[in-house]
Structure formats: structure tokens, C-alpha cells
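With one protein chain removed, the remaining protein chains of the complex are shown where they sit.
Think of it as A and B in the order they're written, each chain with its own count starting at 1.
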Amino acid sequence: MSLEKITKNLMLKGGTLIDPHNEKTYNADVLIKDGKIHEIGRFEKSESCEIIDCMGKVITHGFCDLHVHFREPGREDKETLKTGSLAAMAGGFTRVCVMPNTNPPLDTPESIHFIKKKAEDAPIYIHPIGAVSKGQDGKDITEMGLMHKEGAVAFSDDGLPIQDGGIMRIALEYSKLIGVPVINHAEDECLRDGGHMHEGTVSTHLGLAGNPDLAESTMVHRDLELAKYVDARIHVPHVSSAKAVDLIRDMKKHKDDVTAEVTPHHLFFNDEDLRSYDTNLKVGPPIRTENDRIALIAALKDGTIDCIATDHAPHTIENKETTFDLATFGMIGLESCFGVVNKIMCKESEMDLIKLISLLTCSPRKIMGFEPDLFVKGTSAEITIIDTEEDWIFSKEHIKSRSINSPYIGKKMFGKVLYTISRSHIFKNIIN
Amino acid sequence: MLKNKHLLGLEGYPREDIQTIIETAFNFREVLDRPIKKVPSLQGVTIVNLFFENSTRTKISFELAQKRLSADTVNFSASSSSLKKGESFKDTAQNIEAMKIDAVVMRHPTPGAPKHLTKFIDSVIINAGDGTHEHPTQAILDMMSLHEKFGKLKGLKVGIIGDIKHSRVALSNIYGLKIMGAKVTLCGPPNLMPKNIEELGVNYSKDVDQVIEWADALNVLRIQRERMGRGLVPSIREYRSFFGITSERLKKHMKEIVIMHPGPMNRGVEIDGEVADGDKAIILDQVLNGVASRMAILYLLCGGKKVEGE
Partner (left out) sequence: MNEESVSRTINRLCHEIIENNSNCKNVVLIGIHNRGVPISQRIQNKIKELIGIDLQRGSLDITFHRDDYRERLVVPELMGTDINFSLDGKIVVLVDDVLYSGRTVRAALDELNSFGRASKVQLAVLVDRGHRELPIKPDYVGKNIPTHEGEHVDVTLRETDENDSVFLIRNRD
């Protein structure tokens, strides 16, 4: 596995192009010059090009993740923009949005500028999401206008919910000045009441404090109603419960600027899997019942949920190698994403591959206002090459993040990212 | 003769009466230019300035107006009052009226307080600002100033910039300008716009440059620093960047536009000192017109007994 700067021209030969934006699938070669798409067609091999054999493989848009935590500034021991970029490319991602719950949080125009500057040389596109409240204290809103000018693409206090409804209202109303989404981590702290996993039969058996689905759905309800009342955009992150799905489905009938995302782990696992007390499955919001998992799959299929976002949350070994109650919430997810969602959605739930790909590419891009039509001549090449049929087992070697808190180690994956091309870099995912 | 006994607000106020007040005010403006600035019209009339809320400029403006009309003025401010000793609003009002006064000019922090006052006393009541509700005399002096500058109000395009939700100046101006046939566009942070404001017949724009392009005149409201606390406005520099009437912003547009401000100003926040002192601003004219229009209002409401059939 390696990350290289592209020096020669690239020819992607013999593959099947899946263009999720224009909804087209066809066989063609792709010629990339100076990191840009030069031409799509049929070409003869050439000495001046590095040839990438894509026979039997799918060539598609680079994936875009709306929700990752790269821990910089403050916890560079867990992840940095540099290591996070590597993890992203290993998973086929060429573009990510980083959450602001860093230390210090990204709550000023100056801190947004810091990320933009640092990301200038990154192999992938990194977009900062600004905090909603100063210090993420849920009391005073941040200088959203100036932060947006510096490059913030959305606002969120993720990690923490905006507990005060009055502040959520002000945040939604004020965000209308700029027109980007407010993303609230919907978990009512009072109802969550210190729960470590989903409140249900399993938590009772395990004796762990439970976090009911109501903690999510009541707040999602509040947020959706507020967004409707003040006529503002809203994006619901990491939906975990069937109740929340129903609320979103319903609100979408009345309002067309509501969007939502789901993580791979909420599609893959259910609370039964936590019987092992595996702390890598301790996430917020928690992994819920099979019923909820099925509802989430259905929501992806019927468009209630618009895209997949990993909520890649790196933590140190010390954070995770402890008793369940003390372990921090979160798991990494960039490298395993495609293998997981392709298995669940395409192999097991009869979703078309092109539809799945759109949930990872043009759909999240549209939400954030990034260009979704990537197979255009002259565009900077953001391309992922996948073997969509490969069965493989996720292992430590596949992890490029600085942290290794993944519950997928040893699990069967379906479909593998082979190459990721982004910003004149190419990641080659080949293990000898 | 004005149709309403009191001046509580401009909502539903007759257009002809606003016209009359403005015309009369221009005449009183001339009186203010004389060497001896006095007329005897309200001699023998006693007016109480009942101010439950701090105010320097409005109070002085009213006092001057009263004195120029030769009326007798009595000042009552909340801090020095029996209110502290627990006397009720009703008793305060009735005690004052028992001393045979003709009119009350009241400023109170609660919306509707002047209306409430009409239940207890018989005198003429003029609202000098009731909380976040109305400030009719301010709107009248604003309209008089616009009329002075443009010769008319009908069809005039006025932008009001700032915290509309908490501004009595804004609401009275909206009512008054709409009655006189002007067009109004509001501009400011979306969370500082009241709900359903379109129903008042005004537009909203979040883009102050767009409003500057469109408007003949701007009324720039003070952004209250107290609002910064509850996070309603993230910071001064953010507000200034998006809504501040700065010299750079005006220079960019290079057009004739009149700048107004009800005062007091936060120089460098909602308006630059250079703009406020510049030739587009009519802020000091507003102050003088304030005395003249208050003279007109007092004259028209307090002058003469109401005789039936007159």
C-alpha cells in the first residue's frame, strides 16, 4: 500500500465507468493528465502513461464523507490531517468534512483559516465544519458569517448536542444569513442520562446503563420542527433509530431542505453484537436493535436518508482498552466503509451499485454544495477504482489511521477499494 | 383636528393626520430658527413627562418642545419615584392627574403601558416609547426628515437595518411609512427579524449591499450590546462585516442615498463615524426635526378644548 504523487500521465484501462451523477454505466478508459481528467474514451496504451489495469473493475467518483473527526488541533496523538487523509484515501475518499470538536474547537474564523491553510497540501480535499456555539458551550453562537468566509461549509457542535432549544432556534435562524446547514448531534443529554449503549433487552442483560431511542427522536423532532418554523436548512447526522427515520420521512413531505446521513456501523451491527462488551462498538448515538437497523436500510433505499457518512472517530488504545463504562465513544470507519456498506446494501439488501455509489459521492456533495459532476474534461481527478465483487477480511494492515479502534478487524467485507486518485496523488491499495 | 385623542402608536393612524402633523412640524421648525424661539400656544397647559425608562435625548426633546410652546413641564423619572416604595402604576398615574394636568408623555419598558394608562386617567397621553412596541414620535420625526429631503413620502424606498425584532423605532416607522405610501425593506440578522413580518407589507433582505442599491434612504438602528450576551449577535466584527454601514461599503456603491439613525450611535459598529459625520447623513437634522415634530404633536393634541361641531 502506498501513497504517491502522480508524476506521469495516468491511463485507467479496461474498466467500467459508473457515473452516479449522470446515472450512466459504460465501459471506457480514462486519461488523466496533470492530475486532471483529460479524456474519457478508448485509448491505446502509451509509453508516456502509467497504465492502471482496470479490467473487471469499476471506475467511479471519489467518495465524499460529510462527517469525520481528524483531531487536529489538540489530539494529534489520535489523528492528524495528514494521517486522516491517508485513512480517507485507503477507503476511497477524496473529500471530507472535519468536525470542529477539536481542542481548541473550530469556533472562530481564525481556527477555520488554520485548517484551510494546513489542508492546502493535503492529498484530499478537507473542508472544515465550524462550531455552532463558542467553545461548544451551547450558549453563544459563533461568528458564522466570518467563518463561512474563511471556508466553513456547515456548522455543528458535534460530539455535543445543542441542548437549549432557544439556542438551536437562534442557530437555525442565523444560519439563514449564509445558507449552509446546521448539523445537530441529536441526543437529549437529560434523556440519555449517562447511557453507554442502547436501552433495551440487551442492556438489561449486560447491566449497562441504557440510552433510549427517545433521546434521539425527541431532539430530532424538536430540530425538524424548529427548522420548519424558521424556514431554515437542517442536516441530521448519524441517524440511529427507526423513530427518527419516521420523523425525517414525514418532515420531508413538507420541507425539501431537510437532509440526513447514516453511518456504516449502524447499518452493519445491532445491539446483540455488544454482548461481547467490545468497546469499539461503543458509539454515540449507540448501535440499536435489529428493528432499527432494518429501518435504516429501508430509509437509505427510499431516500429518507440521503447519504452515508462514517463519523470516523479515532481514539487511542488507552481510551478504548478499558472497562466499557469508561471507554470513549467512537470508532474509526474510513478504511472499512465501502466493504461494509457494499455488503449490507448491495449484497444483502438488493440495492443497485450505482445507487450505493451515489450515496457516497454525488449525494453528500450536493448537500454541501460541492461539484457533483466529476467526469468532466478538465476537472481535477477525484476517482476511486473498486473491485466490487471481492470478498476479503478486514485486518490491521488495512488501517491507515493513527488509531486502530475498529470493530471490523476479522470481519468479512464485500468489495474493495483498489486505487484512489485525488489532487494529483494516487493511493494504491495492494498488499503483497 | 386630529381624529385620535392620544398618540399611542402609528398602527392604523389616519394618513391625513400624519400629513397634518408633518406640515405643522415644518412650521414649528421655522420657529426654531428665530432669535426668540417661543410661541405662546400652550401657555397654561401642564404636561408631565412620565419616564419609567432611562432616556436622555427623547426626554430633552420633549421638554424643549414643551417649553418652546410656553407650556409648563413637570418631570417624573422612575428612579426618583414612589414606584420604588411600591406604589402601583395606577396610583402613580391617578395621583399625578389629581394635580390637574393636561397631558402625559410616557416612556415605559412594557409594551401596551400607554394603552393601559388610558384606563386610569383622562389626560391626553403621548407614547414616548413602550418597550419593544412603538415609538410614534420618532417615526414622525423620521418621516418629516425624509419629507424634507425628498419632498414626498409616497413611493420612497426606505431600508431599515438592524435588530428589528426588538426595535420600537422600526415598528412605528414601518406602520407610518406604509400608511404614507412608502416602500420598506428590512435588513439584518435573520434571527433578529420578527415572525410574519411580511404580513406588514414589507420585504426582507439579508444582503445589505442589495438594500443599499435599492433604497433612497437608510434608517440604521443601533445594535444593542446587551443583545450580544444571549448570543443573538455572535460578535461586533461579524455584525459590522455583514450589516455595518461602513465608509468602504458606501463608497463601493457610489450613489445618492440618505443615511438616518435614531441615536444613540455605536460608532464603528452599525455605522462608521465617517458616515455619520458625512454629507449623506441627516442625523442632526433628525434631532432638530424631533423638537419641531414634538411641538406639532403637542400643539395639535393639547391646543384648544374639543368643541363639538367646531
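What we mean here is this: a residue touches a chain if its C-beta (ideal position, glycine included) is under 8 Å from a C-beta of that chain, and two chains touch if they have at least 3 such contacts.
What you see is a predicted model; the values in this text were computed from it and never measured.
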**Message:** For the chain that was dropped from the view, give me its touching partners among the shown chains.
**Reply:** B
**Residue among B:S41, B:Q138, B:S167 or B:S235 touching the omitted chain** = B:S41
**Footprint left on chain B by the chain that the document does not show** = 1, 20, 23-24, 26-28, 30-31, 34-44, 299-300, 303-305, 307, 310
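Definition applied: only the chains that are shown with their structure count from here on.
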**Asked** How many angstrom between the C-alpha centroids of chain B and chain A?
**Response** 53
**Request:** Can you check the complex and tell me which residues of chain B touch chain A?
**Result:** 189-191, 206, 229-232, 234-235, 237-238, 241-242
**Asked** Which residues, counting only chain A, touch chain B once they are in their complex?
**Response** 133-134, 139-146, 149, 167, 169-170, 173-177, 230, 232
